[in-house]
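Of the protein chains in this complex, one is absent; all others appear in place.
Each chain carries a letter (A, B and C) given by its place in the written order, and its residues are counted from 1.
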Amino acid sequence: MLPLKMSDDMSYRIDSDVLGEVKVPKDAYYGSETQRSINNFVVSGITVPLDLVYAYAMLKKAAAQGNKRDGKLDLRRADAISRACDEILAHKLDFQFKIDIFQAGAGTSLNMNLNEVIANRAIELLGGKKGDYKIVHPNDHVNMSQSTNDTMPTMVHIATYLAIRNKLLPALKNLEGALAKKSTEFKGIVKVGRTHLQDAVPITLGEEFSGYKWAVTNTMQMLIDVQNRLLEIPLGGTAAGTMINADEKYAHYAVEELNKITKAKFKIPKNRFVLMQQRLEELAVADALKQVATAINKISNDLRLLNSGPRSGLGEITLPEILPGS
Amino acid sequence: MLPLKMSDDMSYRIDSDVLGEVKVPKDAYYGSETQRSINNFVVSGITVPLDLVYAYAMLKKAAAQGNKRDGKLDLRRADAISRACDEILAHKLDFQFKIDIFQAGAGTSLNMNLNEVIANRAIELLGGKKGDYKIVHPNDHVNMSQSTNDTMPTMVHIATYLAIRNKLLPALKNLEGALAKKSTEFKGIVKVGRTHLQDAVPITLGEEFSGYKWAVTNTMQMLIDVQNRLLEIPLGGTAAGTMINADEKYAHYAVEELNKITKAKFKIPKNRFVLMQQRLEELAVADALKQVATAINKISNDLRLLNSGPRSGLGEITLPEILPGS
Amino acid sequence: MLPLKMSDDMSYRIDSDVLGEVKVPKDAYYGSETQRSINNFVVSGITVPLDLVYAYAMLKKAAAQGNKRDGKLDLRRADAISRACDEILAHKLDFQFKIDIFQAGAGTSLNMNLNEVIANRAIELLGGKKGDYKIVHPNDHVNMSQSTNDTMPTMVHIATYLAIRNKLLPALKNLEGALAKKSTEFKGIVKVGRTHLQDAVPITLGEEFSGYKWAVTNTMQMLIDVQNRLLEIPLGGTAAGTMINADEKYAHYAVEELNKITKAKFKIPKNRFVLMQQRLEELAVADALKQVATAINKISNDLRLLNSGPRSGLGEITLPEILPGS
Partner (left out) sequence: MLPLKMSDDMSYRIDSDVLGEVKVPKDAYYGSETQRSINNFVVSGITVPLDLVYAYAMLKKAAAQGNKRDGKLDLRRADAISRACDEILAHKLDFQFKIDIFQAGAGTSLNMNLNEVIANRAIELLGGKKGDYKIVHPNDHVNMSQSTNDTMPTMVHIATYLAIRNKLLPALKNLEGALAKKSTEFKGIVKVGRTHLQDAVPITLGEEFSGYKWAVTNTMQMLIDVQNRLLEIPLGGTAAGTMINADEKYAHYAVEELNKITKAKFKIPKNRFVLMQQRLEELAVADALKQVATAINKISNDLRLLNSGPRSGLGEITLPEILPGS
């Protein structure tokens, strides 16, 4: 499970960076910086989720095309980089991303893991050999006009936005529909309403379920509100938001390319500094997820209580059995 | 500071409710249920914040006028109740609200504290004596068409909405303006940018402050988004959301009156059950407040760091001294 | 409720410190630094709990006696300071402590509030007039051999230790006994045991209550373990733990005096620096309080559930009614 450090008898090649040489597995597309991270950060044994890797590959492709359109990256390299990104997005290089989810603060290791894998694969696509960085360089070409500091927050916005749009919202929509259906189905069933678990006034089971339905509806809407705040991305800000080594034309093109890839509406923010100083949008999304979870947790607790028994509980509903006890 | 239990030698009158008789201070406008709460819940010594009391008084006045327009409460009682509420809102009865902020779960004590104080003051305004509940009854008249279960969440929405609108947003607007001004003032000051507290690329102090300004702007906007969710109130739902002992006409009128009092746009929700089953809007507002606080906390920490020294720190800015050390 | 700023027409005297002159209410025992704090920190309207003030007064008295025995503070001043502290401990000066619980980070305002009130009261006891700090000086005499940095953590240890010893543990002991008694009383009552709220094997109500009793017993023991960690106090460390302006003899005497006052066994730690760098003991106590609260909360939830009904719930026990509904 743990990313393995290099053992003495493994076939390896030598890869190097500004801090010196590092042995990496012979067949690995990643290079010295990724290997340093694997060696240094033996923390949780849980690797970076692949959805983050894929979002980063979308960004790297968009950046390469943006740099090409801005006249800074030659066509040949830009397209080799894009093809390497496409292979990542086709899940062909999943095993190249082995670093621990807990690494150095800014995410430098993850950015470099992408840069190295993309560079080495692009080199191969251009007929070269892994490590021949004159052909495609992890920093100079793949990371061109970028820094960990602007791309990490951008990547997190992309990954989160897409996960909500593609996975969570459809699931919530489904749950909302199921609860609405039950609400209608149960509308004639009169039962006791409770306050503080004490018997109170009558209510229908359908009315109770209408509340469950609207809990999903309302928190889903809160989630969509904050999800849209993820559309502002600091791409182009580079190390401190000042656009050193990048320019607005590149940023404009890169965002345009990113929107083609993601079919979303990411955009340049009015101010990049705040998106690099703070993680406020991510916090807001995390809070909205908590709100959704709170709503569903309350519903689940109610169902568990209504299902209590069969003989010495409330026994108002019967949930299907899915597991024997032990 | 602690609400005092009755001592043996205090002047008292006897007040009673369905559980029996209780001694209350002779001059108190509150009655037996408030006194039971004072006796039972000696928890924190911190009383319910008066802003909640005032919001409840707004609601009670709106409810009385709503019941009057709905033909259920006679003009004389409705107006005496309204005048008593106005006195609360004029801060004339602050000392009548002594219950601990931590009481029984649903807020029954707070609702009854309002009902009792309003009833007894209305009785006096109609020429009667405290405790002569035939004239104005805490439950039958002041609490008419209401329950703790629908009025507590409604009151919390009112109090929170108004506190944000009247106090917090103006303060944030002020802070935003001050930071924007500093950002302009500092735009020519070039300084070192830092990543991980390591020297990085140049940046201006004005650019850093522009990030601070936008942190306030963006979290303020998130707060406004969720603040608007507080406008839906379950008023009229009574004990379980089913409107037992109330009706839609009353609810409609009461909300209309409430909007006159608050100059806000509260409204009947599509579904009352969810607003009584869960506290999702309050959770969202609490989270938005946390987001604002997170933004300001980061700014404050930065300022503290930039002000470190004077000789052995960063010393990039000088904050005014406001207190000697010790 | 809020500490009042000085208004123009109040009678005042002029008090001064290194930052200059400040108007303070004529009759106030506190001085310029307290008034600065009242003016600067209008935050919550909740004042510092008096138990902290009393703990600080114990410390100030112990320090004065320690300085006297160490030959640094003359007998006359030391005893006047001690008498002023005794008056605080006799609750005679409660109204002199009005600062907001949220003040400057280190607690400087609270330390100075104590120093100023004690100094001015000691001056009076020695026949002088408030503000004549040649007689007794807040910093030079009351705060002698001390700093906010060593006394605040010491005070928090004292206040917390005593609150647990004098209030919380007796209350828990009482609860433990009540649950043990119920456990015996209920030992013949066989009922259904539940897992996941589903009917399971038989159990007696007495067995369930024995679990409640032991939850209190066990968490109480955890609390006692960490409470004892509060006995190490950094008194004497002054500003950074290095004992500048203090010495070990003073620290030894002061702790001895403190133990006479508190009848506890506070002691000099092996290392003062850690007690001033971090707040680990307080964190551990806060966590132990959470553990106790978690235990009691679970018990309360169970009782609420067992009491549900009366007709449409579990109805296994009947809790006494303490409040009517509304």
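Quick note on the criterion: a contact is a pair of C-beta atoms (placed from the backbone, for glycine too) under 8 Å apart; a residue touches a chain by one contact, two chains touch by 3 or more.
Nothing here was measured: the structure is a model prediction, and the numbers come from that model.
Annotation: of C:50, C:169, C:203 or C:303, C:203 touches the absent chain (contact as defined above).
For subunit A, the list of residues touching the undisplayed chain reads 17-19, 33, 36-37, 40, 46, 104, 108-109, 111-112, 115, 139, 143, 147-148, 321-326. Touch with the hidden chain on the side of subunit C covers residues 105-106, 149, 193-196, 200-203, 207-208, 210-215, 218-219, 222, 225-226, 229, 238-242, 244, 270-271, 273-274, 276-278, 280-281, 283-284, 287-288, 290-291, 294-295, 298, 302. In the full complex, subunit B touches the hidden chain at residues 192, 194-199, 304-305, 307-314, 325.
One rule holds for everything that comes next: only the chains that are shown with their structure count from here on.
For this pair, subunit B with subunit C, the centres built from the Cα atoms lie 29 Å apart. Here the CA centre of subunit A is 38 Å from the CA centre of subunit B. Among the residues of subunit A, those touching two or more other chains are numbered 194-196.
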